Structure formats: C-alpha cells, structure tokens
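Note that one protein chain is taken out, while the other chains of the complex remain in position.
Chain naming follows the written order as A, B and C, and within any one chain the residues start at number 1.
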Amino acid sequence: MIMPNENIKKKLKNVNQFKIDENDDIVDLIQSLKDTGFNAKRLALACEIYKEMIEDKKCIKFFGLAGALVPAGMQRVIHDFVEEGFIDILVTTGASLTHDIAETLGYHHLQGEVKIDDYELHKQDLNRIYDVYLPNKVYEGIEDYVSNLDIPDENMPVSSFLKLLGDQLPDNENSILKICAKKNVPIFCPAFTDSGLALQLGFHHQNLNLNHFKDMLKMVDLAWDAKQAGVCIIGGGVPKNFILQSLQFCPNSAKYAIQITMDRPEQGGLSGATFQEAISWGKVSQEAKFSTVISDATIALPLILWFLKKSKKNS
Amino acid sequence: MIMPNENIKKKLKNVNQFKIDENDDIVDLIQSLKDTGFNAKRLALACEIYKEMIEDKKCIKFFGLAGALVPAGMQRVIHDFVEEGFIDILVTTGASLTHDIAETLGYHHLQGEVKIDDYELHKQDLNRIYDVYLPNKVYEGIEDYVSNLDIPDENMPVSSFLKLLGDQLPDNENSILKICAKKNVPIFCPAFTDSGLALQLGFHHQNLNLNHFKDMLKMVDLAWDAKQAGVCIIGGGVPKNFILQSLQFCPNSAKYAIQITMDRPEQGGLSGATFQEAISWGKVSQEAKFSTVISDATIALPLILWFLKKSKKNS
Amino acid sequence: MIMPNENIKKKLKNVNQFKIDENDDIVDLIQSLKDTGFNAKRLALACEIYKEMIEDKKCIKFFGLAGALVPAGMQRVIHDFVEEGFIDILVTTGASLTHDIAETLGYHHLQGEVKIDDYELHKQDLNRIYDVYLPNKVYEGIEDYVSNLDIPDENMPVSSFLKLLGDQLPDNENSILKICAKKNVPIFCPAFTDSGLALQLGFHHQNLNLNHFKDMLKMVDLAWDAKQAGVCIIGGGVPKNFILQSLQFCPNSAKYAIQITMDRPEQGGLSGATFQEAISWGKVSQEAKFSTVISDATIALPLILWFLKKSKKNS
Partner (left out) sequence: MIMPNENIKKKLKNVNQFKIDENDDIVDLIQSLKDTGFNAKRLALACEIYKEMIEDKKCIKFFGLAGALVPAGMQRVIHDFVEEGFIDILVTTGASLTHDIAETLGYHHLQGEVKIDDYELHKQDLNRIYDVYLPNKVYEGIEDYVSNLDIPDENMPVSSFLKLLGDQLPDNENSILKICAKKNVPIFCPAFTDSGLALQLGFHHQNLNLNHFKDMLKMVDLAWDAKQAGVCIIGGGVPKNFILQSLQFCPNSAKYAIQITMDRPEQGGLSGATFQEAISWGKVSQEAKFSTVISDATIALPLILWFLKKSKKNS
C-alpha cells in the first residue's frame, strides 16, 4: 500500500508492449513479458524468482506437487527439476507417486478424446483422469511389484520408504522416485495412505505402520535448519500446507515463493490462498519475492523449466 | 448421450420461471429451483439427492470435508449434519480438526475486513484465513490441552485417536469432534500430520506413531460392507480422493453423490473431477443420482442443511 | 489497510457459528450468515446493502444484467425486482432481451440432461445453452412478431425502442420488457445488435438505425442527476462497464455496490474487477458499502430477492 502524499506515478513505469521475433528464445520471451501485466507478468516474475532462488546457494528449495501432472505428461519435467538441482525437498501426493511408479515400471498413461462414455470405459477396464486414461492392468502391475517388496522396517518414515522404493525401482529416464533417490532429494507424502500405491502396500504388508509423525518432525527440522528458504507450489493441496506449516519454524521464513494454481483466495481454502496471507502466519517473509501464476501447471511449468535450463546454460 | 433418431424434445420439459413469495419456506425454494437451469438446478438436485440418501435406510453416507469451513462459521452446520444423522462416516483434513478443537476449547476465530496489512497482522500475532483471523494464543491453548493428553496406545489408528479426543473434550454445542464421538461417527483424516494439531502432538508425544494404514484398511472395509453408499463432497482434496478410492471396493459403488466445489475438471485435478469420471473408476455407479454444485460451500451447505431439517420435520 | 501501532484485534469480532432452525425464515438465514466468513458473509452483506439502497429514497438503483438468466428460469426474478421497485435503470444484453421476448410471446426454454449430443441437437433444430434448450421455431416466432412491428422512428434510441416493445408486447406475468415498460424503468442495451432480436429487426427493417449514442448520453445524464447512486451487477460484461463508465459522471459516485459473478480480478477483465478498483476511477465512492459475491447468479439472486421481499413485508 502507498502512504498519503507520496507520488505514486514515480513508482510506476511504462508497460512494455511485448514483441516476439521468430528467432527469440525462451529467455527473450520471459524478459519481454516481465514488464507487461496480469498473469504474463506473474509468469515472468516466477521465472526470475526461481532463477534467483537457484543462484542463492544457501537457499533450500521446497517444491510442493499436487495434481495429476504425471498422467498429463509432466513426469519428465519434475524429473528434470530434480536432476538439474532445482528441488531440494519434494512434497507430493500419493497419487503422483502411484502415477510415477506406473510409468517407471514401464506402463503408460493413455491419451484420447475427452468425450468417451465413462460407463464404456468402466466396462473396458479403463480409468479416466480428464482426457488421460489408465488401464486397470497397470494397478495389477503395481500390485505385483509392491507385493514382492522387502520392507526392512515396518515403522520407518514414509520418506525413508520412498527412498528405498526409489533405490529399488528399475532405471528409468523419467522417474521422479528414481532421480530423487539418486540425488538424495527427500520425498514427503503426508497423505500417503490416500493412494493406490498405499492400498496395495496395505493389502500385502498387513503390519506396515510407516511413521508419518517422524516425517512431520523431520520436515520441521529441515525448515528450522534452512538459512534461506524458497518454495515452489504446484496446485496447492496437502503439499502446499505441509511445506508452509513447516516454514513457520524456519528462522527467516521463506524468502522466495512461487505458486502455479487455478485456485483463488475468495473461498478461503489454503490452495488458493495468497502468499500475502502467508506473511501473517510467518510462513513467508515480509521481504520475500513472490509470484502466484493463475495457470494450469501443464502450461506454466514447462516454460519455467525451459527458462531455467536455458538461463543455466547461458550463465 | 442420445442415440440417433431419437426425438430429443420428448425428453425435455419446460424451464420453470422461478417464483418466490415472502412466506415461502426453504422447501418451496428448492422445489421451485428444481426445474430451472445451471447451478440453481444443480443445488436443488443436490438437496433432493441428499434427502433420498437419508431416506434410503441401507445407505451408508460418506461425507468429505475440505476447506476452512469452521473458521468461516460452518462448524455448527457440520455438527448438525452429524447430530441429525445425515453423516455416517466423516473424512476431513487436519486443519478442520485443528479449527474444531480450537472452538471446542472455547477460543474463537475472528472476522474483519479483508484489507488489513499482513505484516501488521504478523507483528500482532494474528494469522489470516482470507477474511477470518486466528490469534496465536489459540495455538498455545491447543498445545496446553494436547501436551496433557493421555494417549493409551501410541500406535492406534488416527480415527481411534480422534474418537478418544472427542470423548475427552469438554462439552460444546458446536463441536464436530464431540458430536462424532457421541454419535459414533468415525472420523478419518489421511493427512493428519499436515496440521497444527498433529504438530503439537508430535512435539509433546515423541513416540507417537498413529497407524494411518489401519485407517485406510478400515475405510475399505466400511465401503466393502456398505449395501448402499452415498457421498457428499465439500471442496475436494484428500477427503474426496480417500472416500472415492475406498468406494472402488464397495460392491455397488456409490448410488448417490453430491459435491459442492469451486474446482473445475479441465486441469485434471481430482478436486474438480466430475462424478461422470468416477463412473469409469467404478467409484460411482452408472445408475447413480449425482449433482455437482459449483459454489462456495459456505453458501450452498447451509441451504442444504436447512432443506434437510425442514424436510425431516415435514415428513 | 491498517496503520502501524493500531490494535487490529479491537477491530475484529468473533465469527458467528451459523445456526439454522427448520422454522427460520430467509431474514434469519441472512442475519446469521452476516457474521461468518468467505462468500456466505459476502452474500449476507449484499442482501443488507441492497436493502439499505432501497430504503435510501434518494438512491437511483442501476442494475446490470449479463448471462443467460432467462433461460435458466430467472426471468420472473428480474421481473419481480422491477415490480417491487428494486430497479430504477436496467442495463442488459441483447441475448437477455431475446430470451425475454421469446418467453413473453408464449414460447418456452426447455430443460434436460447436459449430456446430449450436440450434433443430434442441431439436426433436431434445438439450440443448447448449457443444460437448457431452445427450439429454432422460437426464433421463427420472434421473426413473425418483429417483422410486423410498426417502428415510428428509425433513429430512436435503443431504450426508446425497448419501451415501445414493452408497451406493445402481450401481457405476461414474467416479462421483463413488459414490467419495465409499465413501471417506466428504462432499459439500456449498448450491444443490442449482438442479438437474435436485432438480427430479425435488421433483416425486416432495413433502414433501422437506432441511436446508440443518444442512449449513452442519456445514461450519463441519469448518472449526473443522481443524488445518490447504487449498483447491482449480475455477471459483468457490457452492462457492468456501461453502468460504471456512466457513474464516473455521478457527482458522488456509487454509494452502494453489489456484484454477483464467477469472474475474478487476476486476469484483468472488467467483469471480474473489484469495486475497490472502481474507486480509483471515481465510479464507486471511497465511502461506499460494497460486496462482491463469487457465485452463480442463479443461486444468489433468488436468495437476495427472497430476502428483500420478506424484509419489505416485515417493515
């Protein structure tokens, strides 16, 4: 907000009328969008903030992933974020892990027209995720794999189990679980039992009691120890809340914050809450740089990755 | 969809030009909205389907609750759904339980203008949930209560712990935990550790390892045993997915399904997914009656409760 | 915003845990929602502001109507707003007028399942408006009516033509055009030629050149002369912008402002713009009472009408 008697106009600058040439690259695009308005500007700011977050060597980068991004063909995008060192701690949903393990085991999500009759799909053992389809036999494949898993400690934290899983899975150039295991990026999944993967685990390992509380406390420790913290939130949900509740314990709160979501603040859910609001909670610093992009992540996230890769190469 | 050569017009009927008289009651309102269009019609259908679900004595009613409804003044609404027997199984978020315990212990969420500076809020120990504010001292009160809890079994399922909590909490006419305990309505919370309540528990009960897998399997059993199943989903999130993944094991799938959400299907997240889509998964029966109301739950849910209460009295 | 050193908590009050009894009436409902949060509170505020706007005898009430409310069964709702004296000036779309004239001539919009094949509809001469259907023959009926119209002045303003139309149409208990003509409520339609009604007029009255500029200037005069002004916006679009651009010329700007919309501010379109933003333009007074309800109008508008009717009777 602006205090009375200040000259606001001095704080404003001309809108840039965006121009693109066929030979421009993604860095040119983002650079030109930076001085526009609305979500184009927010996307450009998100790119810049992420870049700065990477260049800040002290910064621990928390990444919250909700939504069916793997079925939508964004598995490799997340994989590359991890491989490139753009993610230090991943928090995600059980569904994302289930989708990831399916692709890692060599199964595929299928694409097609939206307007297929759902009861026909059901009769043909195909499950719909909007315009993506998953055959039931994929779950059977996961079940086979999971039933044969040797789990050395039935009370280990979920994050330890996911590391174990990543280590054991076959090599795969797109696998999120695999690359996180390789790069020692911990994966947290607070709602793990809300997933097909956990159901199969529960059916075949009856005494399993993965320790969710140890994960929660470990996450708090990670935030507590972070000299600088940054967050990138895809789609809200439990991953967003879990990261932000932990960042309350980060001495300096988050200094960088990016969010890509279609949710809005007015109905009060955390998924659509602004980073402004997170300042009141001490989750995000009042001096933080932040940007929320109102966009389907399948559009914005590939652009951000492309920008970060190109910027990294240029530097 | 309609097959070729059928006469569509025979399947259509006139739109009712909605009329309201000052002395009409909520049943009249819903009755008149039923033959309109868009979300008004969907709301009227949702009311009717819920009523039918209640009258179907064999039907097990699953209720998924996400979003900050307690801070928004909807605690008593949920309480009344339970007290009136409109909910058999509640699945919710850790945040809702934290908000409920706060109010049950005698603290209050506060309301005020949206446009308060968030850093000022932070300095004055006030946390924002859109236009609702929660003082930090409420968390201290929860901490006091939680630190003194006697937890007989550190490996009990979350649902058992929540029953214990409901039994021990002081009497309160609005409390969701309390009324669920009284009425033996189980509460499931798959992402329990994603909450302020769990953080306090974890800090003060270091060996706690509530068994999330037992909850998951119990929920599957409940679905498996249900002769008829109905669902009401408020806002999507983990509660929606957890109910629907369990209903895959219900022999007849859900026969009734209601959803109140602001989320949409096009970006592929489960929160916005249609019930049509759930048919492909076998979560909802192809013969089910269902209605999704695109609305802030704070508007639609009080109307549904009012309608159900009035209808119950009339019958 | 709050200035430093102020005690924010003193400005806040407890959230009311909403309670409804089966015998409560709509005034009780709104009263109880008033001290909650999110859109429930906004709806209650909208009701109160509208009531106050009616009681303020000097206030000219501008009403902007966009969206297919007549097909959705809300024709009588608008009719009653006019009949009860809740609207002084109506600004709407050509589509709404086309839908209104169709119903006024005795035709009906039809309702049915959403999932009917659109090409089948086309082959059977049925046009879809989401889950409402309009047979082509309705347009033929409008054409008959329009082709026989005697238009005394081909250069009259659109608003004068609509008054003429309202006077000539057969009596009908739901007709918006009819009740506006009877009550001398002017109807403005800046995008009149963007409608089926105008197409038929243009085809059959080749020299017609209704004067849109006179409407624009008349609207500015009405705003200029208003001692107090209030606005109710349904759904944004041209009606919203046309009212607000005129209110820049109202000496005191709008003192009351209500909006029911599903649009949001972040992508910069006027439909989703906040009333806060309108203060910068001098369209809405900085002292105005205003409330934007994020809701499908088919849900919120009947409730507001019901509340206003009941309040009027109670007073």
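We adopt the following convention: contacts are C-beta pairs under 8 Å (C-beta built on N, C-alpha and C of every residue); 3 or more make two chains touch, one makes a residue touch a chain.
Keep in mind the model is a prediction, meaning the values are calculated, not measured.
With respect to the full assembly, the chain omitted from this view is in touch with A, B, C. Within chain C, the residues in touch with the undisplayed chain are 1, 66-68, 71-72, 93, 95, 117-119, 121-122, 126-132, 155, 190-196, 198-199, 201-203, 208-217, 220, 235, 237-238, 241-242, 245, 262-271, 273, 276-282, 286, 296-298.
Although one chain is hidden here, its contacts on chain A can still be listed: residues 1-2, 4, 6-9, 11-22, 24-25, 29, 33, 35-41, 43, 68, 71-77, 80, 103, 108-113, 115-117, 120-121, 124, 126, 129-133, 135, 174, 262, 276, 293-296, 298-300, 302, 305-306, 309-310, 312-313. The chain not shown here touches chain B at positions 1, 37-39, 264, 266-268, 294.
What we mean here is this: only the chains that are shown with their structure count from here on.
When every pair of chains is scored by its C-beta contact pairs, the maximum goes to B-C. Note on chain placement: the centre of chain A and the centre of chain C lie 41 Å apart, centres being C-alpha means.
Multi-chain contact residues, meaning those touching two or more other chains, occur in chain B at positions 1, 68, 71-72, 117, 121, 126, 129-132, 262, 276, 296, 298.
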